[in-house]
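My questions all concern the structure below.
Omission of a single protein chain aside, the complex is shown with its protein chains in their original locations.
And now, subunit A:
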Amino acid sequence: MVLILFYTFAFLMLCTALLMVFMKNLLHAVFMLLITLLSLAAVYVLLMADFLAVTQLMVYVGGILVLILFGIMLSNRGDTIFIQSQSGNKIMGGLLSFMLFGGLVYIIARTHFSQLSWIKQSETFVSTGAKSTLHGIGINLMTNFALPFEVASVVLLIALMGAAFISSQIK
């Protein structure tokens, strides 16, 4: 059941991501990206990362996509209703990414990740019977990752102030 759901969402994700690249209309491409991110959140749930799935929904789908939509709306000339996105280097770009994918598939097939010693010895969520990762992530953020957590908050503050400064400056 988990495997069927995983392959379904993986297929949906790859199809919508490819459609996002080949869509002429930029707004349609944004909605394809929305479906890609939603199915990625579903895959996170299947990989026992429930907190990350909720964060994905809130930050990416709720935040970044709205930001991208604002960017598209505010940066078109207003002469056309449909915002077209031109593309170039189609043959070379396709060849490059296809060769990159071939190389990655070759490496993944050669490495035998599931035969690695620490993965073979490790216990998974199924064997420990853990229900939610929220407790573990909370403990980790306040103990082992306390400094990165604080630095991330400062980075977010500086980024928001910088974005407001850049976009409001009068030349």
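Definition applied: a contact is a pair of C-beta atoms (placed from the backbone, for glycine too) under 8 Å apart; a residue touches a chain by one contact, two chains touch by 3 or more; residues count from 1.
Basically, contacts and distances are computed from a predicted model.
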Record-based protein name (UniProt) of the chain missing from this complex, from "NADH-quinone oxidoreductase subunit K", "DsrE-related protein", "ABC transporter permease" or "Binding-protein-dependent transport systems inner membrane component": "NADH-quinone oxidoreductase subunit K"
Absent-chain interface as seen on subunit A, which is shown: 1-3, 6, 10, 13-14, 17-18, 20-21, 26, 29-30, 33, 36-37, 40, 43-44, 46-49, 51-52, 55-56, 59-60, 63-64, 67-68, 70-72, 74-75, 77, 83, 85-90, 92-94, 96-98, 100-101, 104-105, 108-109, 113-114, 118-119, 122-126, 128, 130, 133, 136-137, 140-141, 144-145, 148, 152, 155-156, 159-160, 162-164, 166-167, 169, 171
